[in-house]
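Here's a structure for you.
Note that one protein chain is taken out, while the other chains of the complex remain in position.
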Amino acid sequence: MDDSTIISVRDVTKRFGSSVLAVNRVSLDIKRGEFFALLGPSGCGKTTLLRILAGFETPSEGQVLIDGDEMEGVEPNKRPVNMVFQSYAVFPHMTVKQNVAYGLRVTRTPKAEIEQRVQQSLARVQLEEMAERKPDQLSGGQRQRVALARALVKSPKVLLLDEPLSALDAKLREQMQIELVHLQQSVGITFVIVTHDQNEALSMADRIAVMNRGDVLQVATPTELYEYPNCRFVADFIGKMNLFDGQVVGVREKQVVVRAGAIASQIGDITIPFADQAEGEVGIAIRPEKVRLNKLEPKEETIRLQAKVKEVVYYGNESHVFLQTESGAAITADMKNSSRHAHAGIVKDDVLWVSWLAEDTLVLTS
Amino acid sequence: MDSWRKNKLAFAVLALPPTAWLVLFFTVPLLIMWLYSFAERGPQGQIYLAVNFANYVRAIEWIHLGIIWKSIWIAAITTAITFAIGFPLAMGIAFAPARWKNILLLLVILPFWTNLLIRTYAWIAVLRTRGFLNFGLEWMHEKLSAFSALIGLPDVMGEFQALELLYNQKAVVIGLVYVYLPFLVLPIYATLEKLDKSYLEASLDLGAGHWRTLFSVTIPLALPGIISGCLLAFILSMGTFLTPALLGGTDSEMIGNLIARQFSSSRDWPFGSALSFLLLYMTFIILWVRASLAGRREEPI
Partner (left out) sequence: MVRDRSNPLDYTRKTWMRMSMGLTFLFLYFPIVSLIAFSFNNSKRNITWQGFTLRYYEKAFDNAQLHEAFLNSLIVAGISTTVSTILGTMLGLSLHRFRFPAQGPYEGMVHLPIVIPEICMAVAMVAFFATINMPLGLTTITVSHIAFSIPFVAVVIRARMAGFDRSLEEASYDLGANQWQTFWNVTFPYMKPGMIAGALLAFTLSLDDFVITFFTSGPGSTTFPIKIYSMVRFSVTPEVNAASTVLIVLTLALTVIALVIQSRSQAK
């Protein structure tokens, strides 16, 4: 572990009872000053992992190091991390100011210092005006800021956020995403956020760990995650994906030749740029927005096949076209409605040419 | 909830003192009474510990069985009448406008917060021969007599005879209905309140009338609350002591009074203990039925 690592999770496993495996041999390093997201469907173990970092759960196996210190046996109140709870957990019987001061008061910080740090923290989340209010006089967004200010006033080495935006309505959520990123940049503290919302993770985090059923499947930047998912689950969980079962029929240098079962009769064996090892059964995938539709056969060097339009669903900014090949394979194409009549010609039962670039095609080995 | 192992010290500090008190001053007394129920009584009321079932056998002798049977009968009639009065009340509250609901509920609960003895005593004042009810009847009788005299009819009304309303089984039933009404109304109200009103609307929409909806939809759906409330009223009535002691006569002694008598004038504690445990067992069986019915109804959901 080098100096740039603030949290190091090593082979951490958490079992509940004898049958539930919440976290399965997870290892990951979180860098100093990074905005890190734990992303996955509900029940994937992301919240358990976060609570292990905070000290509310004890790992069954493995170890957690925060800033180089082993955390085993360290109680939550002695850890250099603070948490923003999903319910915010703002103390209902204390004013905003008392809430923010609480963490300093219980650790016997001098009065003058408390006063000064609380003011500073409240200013950072623009709540100076609300200092004397009780939580029931605040909106959801304001309560969340209290929770943020209360955690940040402790100057933790890492701020843990458990689904912090899930209780807010859609508009406010988007605004708070931006505010959280700005806040993280200005305080320079490492943020670890748990979320089930891929858009939230993609738009906010520097790096994302995708979890499913207790396993961390991939840790990568948002772009890498979207463009180069390393498995079927990640490909399908982040964004949408046309996925075909296929087989590797040949390997060349930095290329792989695959045969996609359901559409092989039309496109034959295809050659895809691919750096890793691959053999046997694979998934062959293409993002719907990277698929093009044409009435006439395209002339470029692309993968192409013919399919019949089953359904066109209009969403305003884009339309989703659902097609089916003669062999029964389903393909979706997302069309940007970049002008008013961009795709007016596409109607049900049209037979169109579906095409995409070989370099946009993904080969998923697991 | 945490496992007690997670914080043994806190668990011990919290749970031990109240447990100790309850064990010492509740469980142990019950155990002693249980032992007494198998004991023998000496000629002066002394107690010789033994293991015999004579007390229980005595309890089901004809004369005592009659009292037990009467208790069950009075409790059953009380429950039926309480339900007949309580169900419409529960429904009225459940379907009342929101701002009235709490006031009506409070009106139901309020008498429950006044002293049981005083509430029972109030009925003495109402029901006795010189009570409010007889006085009201007498007043009506006078007016009717005066009216018939006025229009020249002969005195057909005769002399007013005060009704014997007190110190009989009817008075006991009235007193019990009065005391246990809230216990029946509240569980029924709670289920009616939680009931999704769109079931009733669906029934009306599909062409059923209000009565049909009541019997085919409302009552079946509210059945858990109805059973719970009725069983509660039943066990409470069956184990009562004060109401028959104050409002009842010689014909309305119930198990509670029989038990009390063994511990006072009769000084036969072993027999009283055995009776007491019979009453307890009956109570437990009904509570168990109530709990298992409640459990079964929750399962499919």
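Per-chain numbering from 1; labels A and B assigned in written order.
The working rule: contacts are C-beta pairs under 8 Å (C-beta built on N, C-alpha and C of every residue); 3 or more make two chains touch, one makes a residue touch a chain.
Bear in mind that the values here come from a model prediction, so they are computed numbers and not experimental data.
Visitor: What are the shown chains that the left-out chain touches?
Guide: If we consider the entire complex, the absent chain touches A, B.
Visitor: Would you write out the residues of subunit B that touch the absent chain, in ascending order?
Guide: 1-4, 7, 10-11, 13-15, 17-19, 21-22, 25-30, 32-33, 36, 85-86, 88-89, 91-93, 95-97, 100, 104, 106-108, 110-111, 113-119, 121-126, 128, 130-132, 135, 178, 181, 197, 200-201, 204, 210, 235-236, 238-242, 246, 256, 259-260, 262-263, 269, 272-273, 276-277, 279-280, 283, 287
Visitor: Identify the residues of subunit A touching the omitted chain, counting contacts across the whole complex.
Guide: So the residues of subunit A touching the missing chain come out as 54-56, 75-78, 81-83, 85-87, 89, 91-93, 102-103, 106-107, 134, 136, 147, 150-151, 154.
Throughout what follows, only the chains that are shown with their structure count from here on.
Visitor: Please report how many Å separate the Cα centroid of subunit A from that of subunit B, as a whole number.
Guide: Each chain reduced to its C-alpha mean, subunit A and subunit B end up 60 Å apart.
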